[in-house]
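What follows is a structure written as structure tokens; I'll ask about it next.
Removed from the display is one protein chain of the complex; every other protein chain stays in position.
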Amino acid sequence: MAGLYRIVERPIDVEEAIRAVAGPDRGAIATFIGTARDHHEGRPVRALEYHAYAEMAEQVMRDIGRETEALFGTPHVAILHRTGRLTIGEPSVVIAVAAEHRREALAACAHVIERLKEIVPIWKKEHYADGAAWIEGSGSTPAST
Amino acid sequence: MAGLYRIVERPIDVEEAIRAVAGPDRGAIATFIGTARDHHEGRPVRALEYHAYAEMAEQVMRDIGRETEALFGTPHVAILHRTGRLTIGEPSVVIAVAAEHRREALAACAHVIERLKEIVPIWKKEHYADGAAWIEGSGSTPAST
Amino acid sequence: MTVSVLLFARYREAAGTPSVEVEVPANATLADVWDRVRARIPSLRREERPMFSCDRAYARGDRALTGHEEIAVFPPVSGG
Partner (left out) sequence: MTVSVLLFARYREAAGTPSVEVEVPANATLADVWDRVRARIPSLRREERPMFSCDRAYARGDRALTGHEEIAVFPPVSGG
């Protein structure tokens, strides 16, 4: 299985993910970039902070890559997720999937971000003008579903 | 309507499209990159060439942006399509859609590439070791459907 | 009236020219224009799936012309 799966503490960029998946036999690359948004449920957000169980997160991202290849036939997957404090507008996650044709690249990319949000052990904390709060996921335990 | 819709004769890059759609109130950017593939239906391809009716193509891409905003609520769309001769691996088209949330960004991006292939007046010619051939689309006339 | 017709991609290559001028009656349609173009350029006679545009927007063959439009005829598109 090809691929790049990494938790990084520095700024991430989409070109790095694209380079990791591109190749002459592929006609389509779909990417998804999550960026730090300046509001959440109507409340202004000043900054975001991500914390990860990095060793497990990279393992689970690799599992998602394998699952995605099995479902969509797309072995070329990259997932980069940043940790630490992000200013508004900065990318928190970059996903890239390359495939021979556009439909599997797009479907696989959408699948990766859904699964990442469900099972990769990373947590987001929002910082406001007057405090901060951890965001909690919907939280079905993967092992029990 | 925000957006960037352009036929270009130079190499295009995804960062340009991303910069055109990014903004602090958006948490998701989906992109699609079409790249020159080294084969088509089992036959090796040496290079691609794209020809466009540039003035109309930019107009139709703008129409697709408007349609996409109406369908998905995503005003931030960029479409860059290259013309001229491309070596294998080079991007022929870059689409970027930014939205508040991931689902509309991903759905809108998939819609844009489908519509581009249906209606934007651009044509692809494949160059082989021993000749070249224009590729013809499926060809329903948009005005009559 | 005299109308100028832009050709693209395979049609342009087949015709050996980016545009062609044809004479049509007043109120001729796009289909009438296309018939004249094909009469003038034998290499286009077998083209059966033309797409038409008027002033950079798609138009059907029954669209009547004033003679002042920017007219184009081309094969089904294949960008992306």
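Order of writing sets the chain letters: A, B and C. Residues in each chain are counted from 1.
In this text, a contact is a pair of C-beta atoms (placed from the backbone, for glycine too) under 8 Å apart; a residue touches a chain by one contact, two chains touch by 3 or more.
None of the values given here were measured: they were computed from a predicted structure.
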Displayed chains in contact with the omitted chain are A
Can you name the residues of chain A that touch the chain not displayed here?
34, 50-53, 55-57, 59, 81, 92-93, 113, 116-125, 134-139, 141-144
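By definition in this document, only the chains that are shown with their structure count from here on.
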Take the average of all CA coordinates in chain B, do the same for chain C, and state the distance between these two points in whole angstrom.
25
At least two partner chains per residue is the criterion; list those residues in chain C.
80
Junction residues of chain A - those touching two or more other chains
102
